[in-house]
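All protein chains of the complex are present and in place, except for one that has been dropped.
Which chain is which? They are A, B and C, in the order written, and residues in each are numbered from 1.
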Amino acid sequence: MPLGPASTLASGRAVSLAQRFAEVRTVSVALCAPLETEDYVVQSMPDASPAKWHLAHTTWFFEQFVLLPHLAGYRVFDEQFGFLFNSYYETVGPRHRRPERGMLTRPTVDEVLEYRQHVDAHVERLLRTRGVHEDIEQLIELGLHHEQQHQELILMDLKHLLSCNPLRPVYRPQPGPLPRAGEGHSASPEFHAFPEGIYETGHAGEGFCFDNETPRHRVYLQPFAIAHRPVTNAEFGEFIRTGGYERPELWMSDGWATVQAQEWTHPIYWSDSLDSEFTLAGERALDPDVPVCHVSWYEADAFARWADARLPTEAEWEVVASRQPVEGNFLESERFHPQPSGNKSAGPVQMFGDLWEWTASPYFPYPGFQPLRGALGEYNGKFMVNQFVLRGGSFATPRSHIRATYRNFFYPHMRWQFGGIRLAKGRA
Amino acid sequence: MPLGPASTLASGRAVSLAQRFAEVRTVSVALCAPLETEDYVVQSMPDASPAKWHLAHTTWFFEQFVLLPHLAGYRVFDEQFGFLFNSYYETVGPRHRRPERGMLTRPTVDEVLEYRQHVDAHVERLLRTRGVHEDIEQLIELGLHHEQQHQELILMDLKHLLSCNPLRPVYRPQPGPLPRAGEGHSASPEFHAFPEGIYETGHAGEGFCFDNETPRHRVYLQPFAIAHRPVTNAEFGEFIRTGGYERPELWMSDGWATVQAQEWTHPIYWSDSLDSEFTLAGERALDPDVPVCHVSWYEADAFARWADARLPTEAEWEVVASRQPVEGNFLESERFHPQPSGNKSAGPVQMFGDLWEWTASPYFPYPGFQPLRGALGEYNGKFMVNQFVLRGGSFATPRSHIRATYRNFFYPHMRWQFGGIRLAKGRA
Amino acid sequence: MPLGPASTLASGRAVSLAQRFAEVRTVSVALCAPLETEDYVVQSMPDASPAKWHLAHTTWFFEQFVLLPHLAGYRVFDEQFGFLFNSYYETVGPRHRRPERGMLTRPTVDEVLEYRQHVDAHVERLLRTRGVHEDIEQLIELGLHHEQQHQELILMDLKHLLSCNPLRPVYRPQPGPLPRAGEGHSASPEFHAFPEGIYETGHAGEGFCFDNETPRHRVYLQPFAIAHRPVTNAEFGEFIRTGGYERPELWMSDGWATVQAQEWTHPIYWSDSLDSEFTLAGERALDPDVPVCHVSWYEADAFARWADARLPTEAEWEVVASRQPVEGNFLESERFHPQPSGNKSAGPVQMFGDLWEWTASPYFPYPGFQPLRGALGEYNGKFMVNQFVLRGGSFATPRSHIRATYRNFFYPHMRWQFGGIRLAKGRA
Partner (left out) sequence: MPLGPASTLASGRAVSLAQRFAEVRTVSVALCAPLETEDYVVQSMPDASPAKWHLAHTTWFFEQFVLLPHLAGYRVFDEQFGFLFNSYYETVGPRHRRPERGMLTRPTVDEVLEYRQHVDAHVERLLRTRGVHEDIEQLIELGLHHEQQHQELILMDLKHLLSCNPLRPVYRPQPGPLPRAGEGHSASPEFHAFPEGIYETGHAGEGFCFDNETPRHRVYLQPFAIAHRPVTNAEFGEFIRTGGYERPELWMSDGWATVQAQEWTHPIYWSDSLDSEFTLAGERALDPDVPVCHVSWYEADAFARWADARLPTEAEWEVVASRQPVEGNFLESERFHPQPSGNKSAGPVQMFGDLWEWTASPYFPYPGFQPLRGALGEYNGKFMVNQFVLRGGSFATPRSHIRATYRNFFYPHMRWQFGGIRLAKGRA
């Protein structure tokens, strides 16, 4: 990404940026503190990556996009790390094959931590340099949001890895009371109505956003209503017990083919007996009042049809969320699991945090979308096909990383992300 | 699909419906006239079906959805044909596996033709019955549009089958002059501009439509412009010769993965030397002025990026097309190939006929969409995920089958349908 | 295969060779008489070929190895048939891919029959030529045995194809009495003992043999005994009913993996209810006294272990068979199915005809084996790995094609050939 016309970063902003840089970078390593060395290495499926790889890749990102172009005389920590830790940037050069990330027992965890220190020290030096270009701020901000995305990925991938082990290892014991037994006491969700009309969605103005949130643009929405809370384990259990996974008429054709081929009968981490689930705190009783987690888009869509509702579009979701404060159960709460919704509300709850919410919207460029220039244009744009948008962040999302316009995206068969369901209804 | 309140089909409408029924049914068989018996049987890939299967399946459709529920005392032609020739109606019952349609050497072609005569005779009898319910007209109309879709599929699937044979068999010799040699003399396409604002799209009012074209609804469009003609072979050849299939930055990530995995270097039926293509008239020199055919959505999208343009959304396409007469190179012209665009135009040309045009729009339900009730609700609704919309019909589409609101759909990697590219530009 | 020193074929031998040529070639076509045109075309699995392909390939064999090198001025019937109908002769040139033989709807059946007539006429002309080289006799003899192998393959492949059709088509109605119901009245098989010592196996002396039957050589056999008849359906049914397919300890490791992956629970053409089987005469009740047919080597081996016995080695089998007349239920009987063994015997019965018998012997070259020179060296030699030897011919083998030294071979998981089980015991 070539820089714009010369302009110097104010020293006050440089200081606060250095502080934020240190804080964010520290979190990644802290999240790995409960791991054994062995846990850092293994890739449990092609979609996931080892924790060690995440720690190294996020570091390479700063080395590649900040230090190499902008720190005079910078020499890479290791000539081969570019090959090993480039994720998908075709423009930057060839890469280690994604499904073989787990083959890399070297560099060791300790060597990766050294790599992090090396790059951190140089980024900090860059920020102390007089006359550093203003645009560096944007690049580092992008790198930090990238790092925060990988913090969530570390937890997703680690949960998947631990779930493959019959020993059911615990990442971190869960504090607080045990899940409540029984059928759940949540009343049916309320639906909040919104009128038809022209709305604006997408990011504009101050503050960081990814390129895929732009440009802000008008959309015409039909009248709609949105549930005040996410779908719970109790509700999803009812879907299962009434034959949800056995009734093709509830499913999209591709979803039904997936159900049959993968022999799905419940969300990925639920036990076959439907009374417990694997969590980052190990195997635990299923709390009926907790939002259902780890469903694919296909399952979310089938559930909605069963419930005589639908998923909200991303524009509908954003219209609602933009009226809410960005508060909730985020990474900083260290609960590592969604929390029950509670029993009353004056408006929608848990739109932010707890779980990403599947929308009905295929991930597609906004009208007039322009990706970033250069290699960083590959960050988002080339993935805008075959995926669906999720919104709102999860218990594994850092608080400072999320906003109402944020667009997350996964393929409709994927289930290992921290995703749940909020229902909507149309022009009822 | 349960019938509405009793109301009798007027006898004049019954007569004209019987006439149209006979005409449409005859076309399917006539399309197969050039085939050898051997050509009717083979399934060249899981996405395709044997011609014999198409002839039987369309017949089963009338037997299952018209005769069985509505002709008193009707007995099926063969108890096992429901199993063999049900395509994907889960609600109706179990089916022969799709990828094994080519295993069925029996019933023979002659037996399938007998089946057609049997069902045709009974439908005609039903239409001569006094007091037949008015809603029968809708069901038969649906069955005839279904038959017309399979007429196009017969040609698509047959072309693919014949293309697998090193002998390069000819379906029908192409009449008229040979393709012109040389680089093509079409000027660059003109772009016709349309202002931003609220538009309505979707079907309303008189005339047949599929459920997926409803409900008519408002959309907000940004200002856009659309090319007056489709992309030509000459233009696509230029894309190839300037490295189009070797530059990942032109492609969506899934598209690039497909290019690599499938080793694509040109549209499916082009020769490696880029100077000829396989057609329903056999291998023929590539005409530079003919619209490029048999590209996937991935290729269409990459071409558009290379051309500094984009694909139109389906709403944009419909806004433009709804101002055009439904005229063009359809099945009835018996050319079995797209034709050159000609050199001048006062407005967009070839929006109908010649080739289906990929849009930028994922196939998704319109706001408030309701599928047909009962088994026929499976006709369209369950496929509204992971596919893209194409518009306008092709040289293999019957004239009476197409309209501006018609939504065709294929997966983005598919190339055997008669699909091409029309460019659009955004808020330039 | 270059010819030896000049020597002329005696005209009497040429006449009788021409007669045999005509007879054998006629049988191939006659075997296809019950087929519909549709049945000639389809390839039901990669291991099988369409009947049309067999008719053409056997013809190509004569064109390639007899006419082209030895009939002066011969011109091929069609330049592309060498590509289409070469099976696996790398030395001869490139070939159509084996799993795509079923894509070839052209040439039509009629065109293939013309091809046969063309080649037949030229071979007959060659045999009427004065002074034709003596070695031609060997080549034609090889071509005729090759043709006879494909006659059996036509029936194998056709049975598999028809079995894939839920309509259960009949190839030829079976004459004679219906299978007998009940549990079967065969007594346990008797075991005939043979002493240890040096034996000779392999072909020597007059008469045609394939290269893989040579050289004749000495082997040292331990004392052994062989069952007087093949294993029956009743006996194999007992194996199934006592859990044969559910007890891993009965199976080789690769066999057990196959059972699990393929979900085998009975021989390939048995019904799940274990009371009928698909035959060339359609679905028929299972005759308890008929030898069990269509088992893989893995199943034969597991059955033998269950029966506290083992399979005979090919040397043991040959030692026994070489003392028997070459009589039995061959293709000429037109029964198209194995027959019951009868209840008494003075020695082993059904060693020839009825069913090929799996041996314990991996297919491997005899000590000192030399393949034929030139392209025909690919006929047998390159397949001498990973397969097992079967002996004795089946109901689908022409009588004149079989002998005690004949070595057939299939992979241990294959089941569509006409193969059964004869037990042996070791140094009891």
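Everything that follows uses one rule, which is that contacts are C-beta pairs under 8 Å (C-beta built on N, C-alpha and C of every residue); 3 or more make two chains touch, one makes a residue touch a chain.
Remember, predicted model here, so these are calculated numbers, not experimental data.
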When the whole complex is taken into account, which chains on show are touched by the absent chain?
-> A, C
Given A:100, A:200, A:275 or A:332, the one touching the chain that is not displayed | A:100
Among the options C:40, C:65, C:251 or C:303, which residue touches the chain absent from this view?
-> C:251
Considering the whole complex, which of C:360, C:376 or C:423 touches the chain not shown?
-> C:360
Where the complex has a chain not shown, which of A:109, A:144, A:404 or A:421 is the residue touching it?
-> A:109
Subunit A, residues in touch with the chain not shown (by the definition above) | 36-42, 44, 52, 80, 83-84, 96, 100, 102-109, 161-162, 164-167, 169
Where the missing chain touches subunit C, by residue | 88, 90-91, 198, 217-220, 222, 248-249, 251-256, 301, 360, 362, 364, 367-368, 377-378, 382-386, 412, 426-427
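Here is the rule we use: only the chains that are shown with their structure count from here on.
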Neighbouring chains common to subunit B and subunit C, by label | none
Taking each chain's centre as the mean of its CA atoms, subunit B sits from subunit C at a distance in Å of 47
Please work out the Cα centroid separation of subunit A and subunit B, and write it as a whole number of Å.
-> 38
In whole angstrom, what separates the CA-based centres of subunit A and subunit C?
-> 60
Residue numbers in subunit B touching 2 or more other chains?
-> none
